[in-house]
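What follows is a single structure, written as C-alpha cells, with notes after it.
The complex is shown incomplete by one protein chain, all other protein chains being positioned as in the whole.
Presenting chain A:
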C-alpha cells in the first residue's frame, strides 16, 4: 500500500528524535518504477532536518541526482550489485554499464561537495544466480570506493547469508576497501541477520543498516521478512555495551506509530516482547 506523504514525514520526524544520526529519507527514482517513492520531492522538502543528522536519498542516475539536490538533498546513495543477472533484472543493464551511470553522479556530486554512499546488493547470494563469489563483491566494492563513495554498504539482499559466508565475504572485501569505509545491510529473511551483524562487528565493521519495526518484506520471497529491525539491533548493541546514541524506547514508539499507520504488526521481536497487551 502506498503510504501517504504526511505519514512518511511524521515517521522521519519521529526517527529524527531517537538519536539516529542517519535516516534514508526517500528515492529520486521515476514513479513509474517505484510508485511508493513518487512523493520524493514533497517528503524531502517536508521533513524537519535536524542538525547533526544526515538524510541521504537514493539517486539511480544523474537526473535523479539533480532532482534530489534541487529538493534540498545534502547526501545521496547509489545502488550497485555483485550479480550481473540481478543488475540486469533490476535496472536493465550490466554491472559495467551501471558503474558508468554512477560515475556521472559521482562527478556531479564531487562538484557540488555532496557525499555519496555506495550500496552493493547480493553480497551473500543472488535470487537469480544463487552463490556469489566474494571476489566479485570485492571488485564492485573497490570500484565504487575508488569512484569516490565514502562508504560501501554491503547488502545481503535476500538474507541467505550466515556468519560463515559473512566472514568469508568480509575477509576478501577488507583487502580492497578499508574496514572504516564498510557497512553491512543484512536482511532477516532466514533469521540470520543479527548473527551476521555480530560477525561483521567482530571483524571491525562499525556501520550497520536497519529498518524501524523491520519494515520492508522480501520481494523475492512472498510473505517472508526482509530488513532487520532497528529495535532488535539496538537491543543487541546495548547488551554488548556498544554505544549507538539511540534511545530504544523512542525507537519502539516510532515503530508502533508506523505499524499503526500501516495497520500491520511489527517485525521487531523486541517491540513484540515489550508490548504489554
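Just so it is clear, a residue touches a chain if its C-beta (ideal position, glycine included) is under 8 Å from a C-beta of that chain, and two chains touch if they have at least 3 such contacts; residues count from 1.
Just so we're on the same page, contacts and distances are computed from a predicted model.
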Per UniProt, what's the omitted chain called: "Regulator of G-protein signaling 9-like", "Origin recognition complex subunit 2", "Superoxide dismutase" or "hydroxymethylglutaryl-CoA lyase"? "hydroxymethylglutaryl-CoA lyase"
If I consider the whole complex, including the chain that's not displayed, which of A:3, A:195 or A:261 touches that chain? A:195
Counting contacts across the full complex, list the positions on chain A that touch the omitted chain. 159, 161-165, 167-168, 188-192, 194-195, 197-199, 218, 220-225, 229, 232, 235-236, 238-241, 268-270, 272-277
